[in-house]
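Have a look at the structure below, then the notes.
Every protein chain of the complex appears in place save one, which is left out.
For clarity, chains are labelled A and B in written order, and residue numbers in each chain start from 1.
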Amino acid sequence: MPAPTFATQVLQTLAGALLLISFAMLAERRSRRLVTLLIWQGVVLVTSTLLVAVTAQQPHLFFSAALTLALKVGVLPWILLRLMRRLGIERDNEPLVNVPTLMLVGLGLVVFAFGLAQPITALATTVIRQTLGIALAVILLALLMILARRKAFTQVIGFLALENGLFFAATTTTYGMPMVVELGIALDVLVGVFIFGVFFFHIREQFDSLDLHHLETLKED
Amino acid sequence: MTATVYFWQIGACACAIALAPLFAGWVAQCRAILQNRSAPPLWQPYRMLRKLFRKEATLAEDASWLFRGAPYVVFAAMVLAAAIIPSLTTQLPAARVADAIALVGLFATARVFMALAAMDIGTAFGSLGARREMMIGFLTEPALLMVLFNAFLMAGTTALPAIVQNTLAQSHLVLHPSLAFAAVAFVMVLLAENARLPIDNPSTHLELTMIHEAMVLEYSARHLALIEWASWLKLFNYACIGFTLFAPWGIATHGVSAGGIALAVLALVAKLALAGAALALFETGSAKLRLFRAPEFLTMAFLLAVLGLLVHLLLKA
Partner (left out) sequence: MNELATAAPTAVVVLGLVGAWLLVGGLGLLRPNAVGWVARVLFPLGALIGLGVAAAGVAALLPAFAPQRLVLPLGLPDLPFHVRLDALSGFFLALLGSAGAGISIFSAGYFRAGEGTAPGLLCLQYHVFLASMAMVMLADDAYLFMVAWETMALSSYFLVTTQHRLPEIRRAGFLYLLMAHVGALGILLCFGVLHGGSWEMTFDAMRASTLAPFWMSVAFLLALFGFGTKAGLVPLHVWLPEAHPAAPSPVSAMMSGLMLKTAVYGLLRVSLDMLPGGPWWWGLLTLALGLGTALYGVIFATVQTDMKRLLAYSSIENIGLIVAGIGLALVFRSFELRVLAALALTAVLIHAFNHALFKSLLFLATGSVMHATGERSLGKLGGLIRRMPWVAAFALIGSLAIAGLPPLNGFVSEWLLLQTFLQTPRIPHAFLNMIVPLGAAVISLAAALAGYVMVKFYGVIFLGKHRESSLAAARDASWLERIGLAWLALGCVLVGAFPQVALDVAGRVTQALVGATVQRGPSPWWMAPVAANQASYSGLWYWVGLLLATGATYLLVRAFYRGRTRRTAQWDCGYPWQTPRMQDSAEGFGQPIRHLFGPVFKIEREVPLPTDAAPKYRIQIEDRFWAACYQPLGRLLQRITERMAVLQGGRLAVYLLYSFLTLIFLLVCVL
């Protein structure tokens, strides 16, 4: 394997930062801070996409970087923050059971993801592909976060983190998806968040809270 | 050659012993400034030492030899740790005696002696402090070891001077994502180990929230002076470990010359000034965690270090 260039090192560091943010999200109790972490994740994503665009000379990645910037650092957090204000859950503290155990499970997932990705990284022709393991880990951690959370709002944040992981995997391994697909996904996410917002209001109207364990009462015996 | 090496070895120790209170004073001063209080002078810790060494020591009636001996052992352990850590030069004979794993063992020895001494008098606060200190300790020790493991794997050695030389030998700037994880974990360990916020408040006066202070309640005069000095040395040592692993610039590597050492001292002072200010800033910005949140904080540190290890193994970087 050739010695990694400085750009690759930066990219790897960014991948590491993404993983770090994922773990921070897993342990964060406050919804407000979760949104901040999501913004940071978006920033890292934009930076890494730009970096790949420059080093691999893939001009279409500049577009997707701009799209990411607009959507994931700008619009989506803005919508989420607005929703929070409207729903009055800005200072919400979600009780989390046993953070250390959650972290340990997360660590196990990381080991699993890295192990899965290692044969691919061993074969990697581009050094960039080594980050596939990290991208996979970010996706799994986001799924774990969705599983562990009880509030609808934080689950949506988990969903967005998941999408970020997918996007990162796409940019670093195959220099991004075709523009059409990317636009489609971006639109989907945007619409998804709108729909979630509507659902939040409905759930809250019904149960006076966004705690999802209330939904369990809907089951008919 | 050999004689000068031993001379600088002792010199590095003396430098650590002399600078440690200054560093503590600097952190206290920064904190005071940040909190809009009028700051104590930089040499306040030296004054405190002078005061304590002059006082008459009072010992509880049933204090045993363990209680009287522990301050000396703790202080000696910290001096020895300072001898191992390449703060000024990598030409350290003592660093061959004990590598970084032994360094962790040295900190553990000091902690165990401190906890045992705290239990010796048999007061409620003493044993409470000992228990809490050991709880923090059993969480920080593996975390610190894992942080060091990151560096070991990268440099292929457990000797701290070799790690420094390895880093400084690289001609161009190299970024290591795993070291980023390790650095975050290390800062968390540093805070917990040195009884800083958010784990312990070094300036608390409320016994029930104490950890480190609860252990030393029964000490006075010269014993207390030694313990305080040792805890400053510990903070200094931890800062130097941090520099060794993450920012070794300025440490004299090629032989030892007076000029190189002078440069290293300057670099060390500059780095300490920065680190102290950052520490004060962080402490001012954070609130003390509830005691049973502390394990969560430290598990985080441990896992981050392990994660760094994993990232290193995946990326080989």
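Rule of thumb we're sticking to: contacts are C-beta pairs under 8 Å (C-beta built on N, C-alpha and C of every residue); 3 or more make two chains touch, one makes a residue touch a chain.
Predicted, not measured: the structure shown is a model, and the values here were computed from it.
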item	value
Contact with the hidden chain (one of B:A162, B:V187 or B:I261)	B:A162
Contact partner of the left-out chain, one of B:C15, B:M48 or B:V306	B:V306
Absent-chain contact - pick from B:I85, B:I121, B:V164 or B:A264	B:I121
Hidden-chain contact residue, picked from the options B:L80, B:V164, B:M188 or B:I241	B:L80
Chain B residues that touch the omitted chain in the full complex	53-54, 56-64, 66, 69, 72-73, 75-77, 79-80, 83, 94, 96-99, 101-102, 105-106, 108-109, 111-112, 115-116, 119-128, 130-132, 134-135, 137-139, 141-142, 145-146, 149, 152-153, 156-159, 162, 207, 217-218, 220, 222, 226, 292, 295, 302, 306, 309-310, 313-314
Positions on chain A where the hidden chain makes contact	100-101, 111, 114-115, 118-119, 122
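Everything that follows uses one rule, which is that only the chains that are shown with their structure count from here on.
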item	value
Distance from the mean Cα position of chain B to that of chain A, given in whole angstrom	36
Residues of chain B that touch chain A when the two form their complex	172-178, 180-181, 184, 295-296, 299-300, 303-304, 306-307, 310-311, 313-317
Parts of chain A lying in touch with chain B, wherever the complex brings them together	1, 4, 6, 9-10, 12-13, 15-17, 19-20, 23, 27, 99-100, 103-104, 106-107, 110-111, 114, 117-118, 121, 130-131, 133-134
